[in-house]
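See structure below.
Excluded from the complex is one protein chain; the other protein chains are retained at their positions.
As written, the chain order gives the labels A, B and C, with residue 1 at the start of each chain.
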Amino acid sequence: MSFYTVSAGALNGLMLGGLYACMALGLSMVFGVMRFVNVAHGELLVLAAFLSFVFSTAFGLHPFIVVLILIPILFVFGYVVQRVLINPLMSAGLEPSLLTAFGLSIIAQNLFVEIWGGNTKSLNNNFSEMNVTLLGIDVPMLYVISFFVGIIVTLGVHLFITRTYTGRAIRAATQDAATAMVMGINVNRIYAITAAIGAATAALGGTLIGMTFSFTPTTGFPWLLKGFVVVVLGGMGNIFGTLAGGLLLGLSEGIGAAFVGTGYRDMVGFVIFLLVLMFRPNGLFGLKGSE
Amino acid sequence: MKRILTIVLQIFMITAFAGALHAQSAPKEVVIGASVPKNGVLAAFGSYAGWGYKTAVAETNAKGGVMLKKYGKRVPIKLVVYDDESRPELATKNIERLVIKDGAHALLGSATPPLVISGAVVAERERIPMVAALSPIRAFLGANKAGWKWTWNMFFDELEMTQQQFLTLNSVKSNKKVALFTDNGQDGVVMGMLWGKNAPKLGYEIVYHAKFPVGTSEFGDLIRRAKQAKAEIIIAQMITPDAIALWKQMGALNYKPKAAFFEKGGEPVVWAKILGKSAEGTMVAGYWHPDLGYPGAKELRARFEKDTGELYSQHIADAYAAAQVLIDGMERAGSIDPAAINNAIGKTDKTYVVGPVKFTEGKGKRSAALPTFMLQWQNGDLEVVHPKKWATKKLIYPLP
Amino acid sequence: MTGAQSPLLQVGQVTKSFGALVAVNDLTFDVGEGEVLGIMGPNGAGKSTLFNLIMGAMPLSDGAINFAGQKIDGLQANQICSMGIGRTYQIPQPFRHMTVVENVVVGLLYGQHKSAMEPAHERALEILETVRLADKAELMAGQLGLLDLKRLEMARALSTNPRLLLLDEIAGGLVESEVEELEQNIDDLKSHGQSMIIIEHVIRTLFNHSDRILVMNFGTEVAIDTPPKIAENEEVIDIYLGEELDEKKVVSTVQIPVEERDTILAVSNISAGYGEFQALFDVSLEIRKGEIVALIGINGAGKSTLTRAVTNQIPLTAGGVTWQGEDLAKYQAYDIVDLGISQCLEGRKIFNHMTVLENLEIGAYPTHAREKRFETLKWIYELFPRLEERADQLGGTLSGGEQQMLAIGRALMALPELIIFDEISLGLAPKIIDDIYEIIPIIVEHGTTVLLIEQNVHRSLGIADRAYILERGRVTLTGSAQELIENKEIQEAYFGLETA
Partner (left out) sequence: MMDKKYSPWAILILVTVVLAFVPSMGDRYLLFIAYFLVLNVAFAQSWNLVGGYTGLISLGHAAFFGIGAYAAAISIITFELPVIAGFIIGGLASTAFAFLISFPTFRFKGIYFAIGTLVLAEALRIWMINWEYIGGAQGMQFPIGIGFRLTGYFYIMLGLAVGSTALLMYILRSKLGVGLRAIRDNEDGAQNLGVDIFRTKLTALMISAFIAGLVGAVHAGRLGAIEPYSIFGAAWTIGVVNIVIIGGMGTIFGPIVGAIFVTLLTEAMADFSGIHLIIEGVILILVIRFMPYGLWGFVLKMLRRIPLFGGTRA
């Protein structure tokens, strides 16, 4: 193994980390704000990829244009699902909402099969085989794009939750739902908005996944697990933590693959996940429930 | 004396006839069962295999069914197909269900070794003959050291197939440095090993061998190593989704080999559809092409493309032929007795749409190797580029 | 009975802090064999934390706890249980999906003397007999009412066969006759020589049963002595009634006679509670525009429940509330602030991870308040210049007094017509309480009506126009502040004792 393979792995991984952050952001938000473990988040990403596929094929549009249509669609979708299916269970403890999401994930996977078939799909785009040279290292263009999308989305969500009234209401509800209610905040609505924003970021995450990799109705699950790793690394609900977690996971996978081989690449993340859960249950960065 | 003889003969005939009426009256239908992956990562193969089976059965039924001499009439075939979702464990369950619930008299295999083998295990246990397609011969044989008794396999032989890549490139100049990308499925393991053996014999050097699990999506590290090893030729054996990811990432990492072979993964039309232009010039070993002049080949392709509106795949022919081999076996056996059918299948010796099929003799060698050649994606279609006698188009080298 | 020679439990210089908050501060005391120690103190004094520390639910920050001569801090709860300490919870923690008798069997099987299944079952029934719960032995614990749950708590604690029993507010939330019944149980235990530590808000219970009483405030010991001495202790009385004021520091702001003002909030005959537990009984009160009304009562009297009931946070079981003539029932809890009722919650409830400014801005969540938030903010900064200095600091980093200012400021940001102050003096130093109380008349002058919910009798009466005394979920006294100040019954309501 040469210095080049390690450093190239590190740089590529870091760039890809932006995608990880972007796809995990929604998962992190719903957990942070309402302690809802959305095990259907992977399917949300795949849904986004499929919809992106449908629109880009039907209208001949570039996935990056399609995503602009997709964001509002998934926003509404996330809002409705949260309001109708998850909110009524919020008072019953953590398990019912988790298991409902579990049910949703089963339904979604099989619906995808019924609607779009089991074949592999990928979002055609002119970037997928382009390449950028950074510091003398070849990096796929899409990884670089992912990196910046990850940062921009994180900043956007951060600005939203710090600068807008709704955003502040989300943070207030995160910290103390009962008090937020007294402040006049309709917590159920805030939860739905949070889920909606989470779903909207998944629109981006899913589209990036579809462009960078390929997807099938069942690819949601591995992405969910990666999402958990990112979220646990960064601290549940911590927006910048999620970005940091994503970048860190990408970086360690990139370096890890160079050392232990591509076969064990995913193991690197899982091992980190287990260690962090054992020793730093609130993530590597920051406070519990901050932001 | 003559009288007695007549009486004896009459009694004999009556009992025989009564027996036939009682126990051996012609079945209303012959049941052929198949499990194919309609979903999951192997769904593409499942759709071809399913079409091939269905078409062969439909043709026979159009003639009134399979001719069973024992009953002196044609009996229609009922084809029952279950989806194994690319999960071997479901393939097992499906084959069991076919035998037990649907009373299958004979079986057709799924696609790729894990699924075929999982089903074949049941066929052996239940003693029902099965003809399998779409499973390379050595991987299939390797799975049962004791030897298959009820399962027949018709597909290419990996040993021959793993020479085609090198033979193809012998006609052009390259640096003879090869990077292998093989997954850890049955095919990957077997063929990876064979390429390793064949390369030096044919004058090539394996400068890098990447092994990775099925389902890998990020290949950056492996690609960089192949590039560093200065391989101009890559030979890969992996499933389609992984292969697409690998080829895209090679492009994105600025690694442009001069020749690329994607066994298994580069074959279904999804490959060309998803990759578009960049599929151009990639190669995959094949065992069937409609233009090779076997009976009914061109018609089969036309029929598939008319039926589905999709580009054909060589697998439609293999599956179609497998079903025909099974049906012919039944006709030769003249009954639905599993052992008789099994025997009759062993005597297959006929040219089908995939070429001549003759199962090798001997313990556990119940397979028929189909001759292989090299296909190359050119203008969204697969063309034969090697050997010369079969070539439909000229080899494009290096890759555009 | 001081247990000098071999104390059963020794708590030595125990400190527990949560970040900046010191919940238990350098506390030292002993409990002797057969002794009953009572612990009292206002909410947040650190009483339950102390129990949690003894039971090993959380690590100590400093100090040591010994039981029967052995160090127990650092052990796990089950180990401590096995050594002979049993506890009840203030809020019953039954195993809801197990029968009553099974609940008790747990302690018999796993507690100090691990018994076999069959005898455990029999013994459990005997214990249930002693707490008068035997007839409900086969019911699911989740189906029990509050009294029965309290009995079950007691039975479960006894099931481990403890040498020392920790009872946390076993009488809290119960009605008179029920309290008496549980007192009977405590009597029985005491006569059998059971060592106990009792935390209790029903102070009469505490005074009647304790050999000694430890009074805590801010996590620190105020006094530890026999009940009669405690009743006379000036410092203790101050904690409970507030300092006796020389004179009314603030003159009533009411210029127009009360009777001529419009009633803005009318609470008529409401009852409410939590599940089986009824916390309010037939309570009525009214608030008129421009008044300061005090609602006074000890911990557990139902003050906060009343707030929750009025603001739709919990459902009413009877009666109704009207706001400016409109029935509140059709609104959601989050609509209340839009209607003009703002709350400054007990315990301040600052959003710790938001800055001071963000906390204030979230206060102006209702649309009408949001539009005027910059003006309001200016005014709040005038009232509390300290908040302006700290505008960019996180809420969680403020001191207690600053947090209280922030809580008040946040409630005012909503531009309320009525503001409810829930225990704004709780846990604050007298000087700071003074500062905060000075703000109230200014708020009233600004046109906001004030409902002041307080334990601190003297403080609240010193500023209020009228007051209601709440005792065990019922209004027992009402009148003008002046009348009530002179009424000695208040002290009785507080201590349940004939005062000297």
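Heads up, the rule we're going with is that a contact is a pair of C-beta atoms (placed from the backbone, for glycine too) under 8 Å apart; a residue touches a chain by one contact, two chains touch by 3 or more.
Everything numeric in this text was worked out from a predicted model, so none of it was measured.
For the omitted chain, the shown partners it touches in the full complex are A, B, C. Of B:Pro88, B:Gly220 or B:Pro241, it is B:Pro88 that touches the chain left out of the display.
Only one of A:Val6, A:Val54 or A:Leu89 touches the chain withheld from this view, namely A:Leu89. For the chain missing from the display, the contacting residue among C:Ala77, C:Leu125, C:Ile314 or C:Leu357 is C:Ala77, taking the whole complex into account. Check A:Val6, A:Ile137, A:Ile151 or A:Leu277 against the missing chain and you find that the one touching it is A:Leu277. Within the whole complex, the absent chain has one touching residue among A:Ala48, A:Val66, A:Leu98 or A:Val187, and that is A:Leu98. Touch with the hidden chain on the side of chain A covers residues 35, 37, 39, 85, 88-89, 94-96, 98-100, 102-107, 109-111, 113-114, 221-222, 225, 228-229, 232, 263-264, 266-267, 270-271, 273-274, 277-278, 281. One chain is missing from the display, and on chain C it is touched by residues 55, 57, 76-78, 81-82, 86-87, 89, 93-99, 102-103, 105-107, 109-112, 114, 117, 138, 140, 156, 159-160.
In the full complex, chain B makes contact with the omitted chain through residues 38-39, 82-83, 85, 87-90, 92-94, 96-97, 100-101, 113-114, 117-118, 121-122, 124-125, 143-146, 183-186, 188-189, 213-215.
Everything that follows uses one rule, which is that only the chains that are shown with their structure count from here on.
Closest chain to the protein centre (all Cα atoms averaged), using per-chain Cα means: A. For chain C, the chain with the farthest CA centroid is B. One finds 76 Å separating the Cα centroids of chain B and chain C.
One inter-chain figure worth recording: chain A and chain B are separated by 39 Å, centre to centre, where each centre is the mean of the chain's CA atoms. One inter-chain figure worth recording: chain A and chain C are separated by 43 Å, centre to centre, where each centre is the mean of the chain's CA atoms. Contact with two or more other chains is made by no residue of chain B.
By the touch rule above, chain C contacts chain A in their complex via residues 311, 313, 332-338, 343, 345, 349, 351-354, 358, 361-363, 365-366, 370, 410, 414. On chain A, the positions that touch chain C within their shared complex are 162, 165, 168-169, 171-172, 175-176, 178-187, 287, 289-291.
Residues 2, 4-5, 8-9, 12-13, 16, 113, 117-122, 124, 128-131, 133, 138-143, 213-214, 216-218, 222, 253-254, 257-258, 261-263, 265 of chain A are the ones touching chain B in the complex.
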